[in-house]
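The structure's right below; bear with me while I get my questions together.
Missing here: one protein chain of the complex. Every other protein chain is in place.
Showing chain A:
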Amino acid sequence: MKKRLSWSLLLTLILGVGLLAGCSDSGSASGDGDEADDDVLKVWSFTDELKEPIKTFEEKNGVKVELTIVPIADYPTKLKPVLESGVGAPDVFTGEVAFLKQWTDRDYWENLSQEPYNADELEGDYIDYVYDLGKDSEGNVKALSWQTTPGGIFYKRSIAKEVLGTDDPDQLGEMMSSWDGLFEVGEQLKAEGYRLFPDEGAIRWFAKGEDPQPWVNEDDELIMTDAKLNYFDHAKKLREKDYTAFAPEWSPSWNASMSGPIAYNGGWEEVDEDAAASDKTEVFSYALPTWGLHSVLKPNAEDTSGDWGVTTGPVPYFWGGTWIGIYSGSEKKDLAWDFVQMMTHDEEFLTDWAKETGDVLSYKPVNEKIKDEFSEPFLNGQNNYTFFLDQAKKIEPGIVTKYDQQIDTLLGAQVLEYVDGKKTKEEAIEEFYKQVKNAYPEIKTP
């Protein structure tokens, strides 16, 4: 009996010790790793665009940087527990404008207004709205950005010449500087069998940029401006007058429409017979920001390179953008700051970066030196860099809230239901309020 007991106890012990040993093994392994990785800087981001800068940084400083890329859809969800617990947290992480405001008021990012960073001194060096977005509600800088992402309207020059008599960006910008002007251009294009925009969603940025006010004010009230209410009517008009081509953003038809005519085979009751009868149509223009040129147009419209131009729409706007900051719990804040510094205000690096990638910088000292050198072959030699810098100046700072991404999505869905004729405008607006209230019970809707 005794023998059997000790035997089983021994077995249990072996198993238990094995388990513990297993744990401590991996524990000590990672501990060792940490010691050995003393100068490994951990960076998290949602795109691979930091790969090249990281190489440069590693060479300059003789350190190792480990980049973790998490797809943007999972990025906030994956980052949150890591930042909350501090276990396995990065030293530096980036934030997209969609969730930037959710984080600036948390203690996740180090306060860069303090010593030794003194980011406040840099204030005048950045484009206003970009610098402003990186601040928390008390005005402390939490994150900086190397880029600015204002938008414009990219158009096909050959169509502009044929229909509107000119392909000059300034003249076209003048024509499309108001909603009426935009619809007038749409009418002329339609008469020649072209479509102004791929779909109605294209105007959402103009609707947002017109009369710029935050979605939610300090009293948690939803602000529904007339401009946003007009978005419903403008979108409906685009559909009813056949100024659009049923090619929603990111859809296969959208991509296809950039390189040539696309099929347009009716089936929608709202479309009048004549329009449905023509089976192919070509889209004239796209509302896209700085990065749209490199990551959307160029890959999709290789064959029409040189036939493009960029001009202004009725309202200046911006779309997207990446900010970067230091994790407040990081143990390598000096090194982390070196990296952030290089990314956001190292003149030599930023000059190379802008020239290589075509990214439009938010750092003014470098912009002043390089802006006039740009001439984009894809845009027939147009200097898109100065164009976008001019747009960036016009953007109203301080109107982005942590709710924007979701509320914009909810509004867009209701506008589409109104455009599709499934709801009246009143019903759609009512439903929009209900959904906002459901998503954020703390918000007071009109």
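By definition in this document, a residue touches a chain if its C-beta (ideal position, glycine included) is under 8 Å from a C-beta of that chain, and two chains touch if they have at least 3 such contacts; residues count from 1.
Quick note on the criterion: contacts and distances are computed from a predicted model.
**Student:** Assuming one chain is omitted from the figure, identify its UniProt name from "ABC transporter", "Anti-sigma factor NepR domain-containing protein", "Sarcosine oxidase subunit gamma" or "Spore germination protein GerYB".
**Tutor:** The UniProt record for the chain left out of view names it "ABC transporter".
**Student:** Which residue from A:211, A:240, A:417 or A:430 sits in contact with the chain not drawn here?
**Tutor:** Final answer for the missing-chain contact: A:417.
**Student:** Going by the contact rule already stated, which one of A:85, A:375 or A:409 would touch the omitted chain in the full complex?
**Tutor:** For the chain that is not drawn, the touching residue is A:409.
**Student:** Determine which one of A:124, A:139 or A:441 touches the chain that has been left out.
**Tutor:** Considering the complete complex, A:441 is the one touching the chain left out.
**Student:** Return the single residue from A:106, A:161 or A:355 that touches the missing chain.
**Tutor:** Answering carefully, the residue with contact to the hidden chain is A:106.
**Student:** Residues on chain A that touch the omitted chain in the whole complex?
**Tutor:** Chain A touches the missing chain through residues 5, 8-9, 12, 15-16, 19, 77, 80, 84, 102, 106, 246, 252-253, 263, 265-268, 406, 409-410, 413, 417, 420, 422, 434, 438-441.
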